[in-house]
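In this view, the complex is presented without one of its protein chains, the others remaining in place.
== subunit A ==
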Amino acid sequence: MAREPLMIDIVNLSKRFGRREVLKDISLGVPKGNVLALIGPSGSGKSTLLRCVNLLETPDSGSVTIDSHTMRFGAGASRHRTNSMAAFRAEAGMVFQSFNLFPHLTVLENVMSGPRFVRGQSRDAAERIARPLLERMGMESFADTMPERLSGGQKQRVAIARALAMEPKVMLFDEATSALDPQRVAEILSVMRDLARTGMTQIVVTHEMSYARDVADTVVFMADGHIVESGPARQVIEDPREERTRTFLKHFHMGKA
């Protein structure tokens, strides 16, 4: 059986904070264009795993590959320079639970910040990238607004546009809807679904089980720094094999997404 080429490949990844082992020898692959949903109780290590993919946390050992760019950590691997870590991070776009827009920059400048400050593109060139993205997110009329005046849902759409402006190969969503009002959650989920349709490879840490079931290709259930179960989304969510997954999923009432 021919395997699909992997866009993200995590191999034997381990991470500890002090004495606590947060990730224990995790291996995980995401084929190009696939959406992988990471679910699990808080403290399971799913956010740390996501942050290791773009090196916001430095893994203690193992390797992370995005497309053909591999970073190795631990015994035998050389220490990475901060600039090469920065270049690796640019391959992945990340969206956070708390939006993290830059409050001293306008909406447009936020979206332009990657092209301008990371790629060193001119203001005009950056604007040619940023404006269509704002339009795509339905935020073009807010270009000159300061982030503090936006609602949570609007902030998150700008944050997604900001990440996309770097033309990343993959997108990482870290509980992107957890800080939103229930009525705004759907609007961000639909943006994420559109992104999936365009073939963007994604890892999504989420508590939205119906979204995971309906949009993700693969669902991975983590607990205590281990992968407990992973498989096709519908199967893991609706008919999990493992007792721990079943217990966890009992806490969620799933409607139609």
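Everything that follows uses one rule, which is that contacts are C-beta pairs under 8 Å (C-beta built on N, C-alpha and C of every residue); 3 or more make two chains touch, one makes a residue touch a chain; residues count from 1.
In this text, contacts and distances are computed from a predicted model.
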Name per UniProt, for the chain absent here [options: "Glutamate/aspartate import permease protein GltK", "2Fe-2S iron-sulfur cluster binding domain-containing protein", "PadR family transcriptional regulator" or "Oligopeptide/dipeptide transporter, C-terminal region"]: "Glutamate/aspartate import permease protein GltK"
Contacting the left-out chain in the complete assembly, out of A:F96, A:F142 or A:F248: A:F96
Residue among A:L6, A:L56, A:A125 or A:M146 that touches the chain left out of view: A:L56
Interface residues of subunit A (partner: the chain not displayed): 54, 56, 82-83, 86-87, 89-94, 96, 98-104, 113-114, 117-118, 159, 162-163, 166
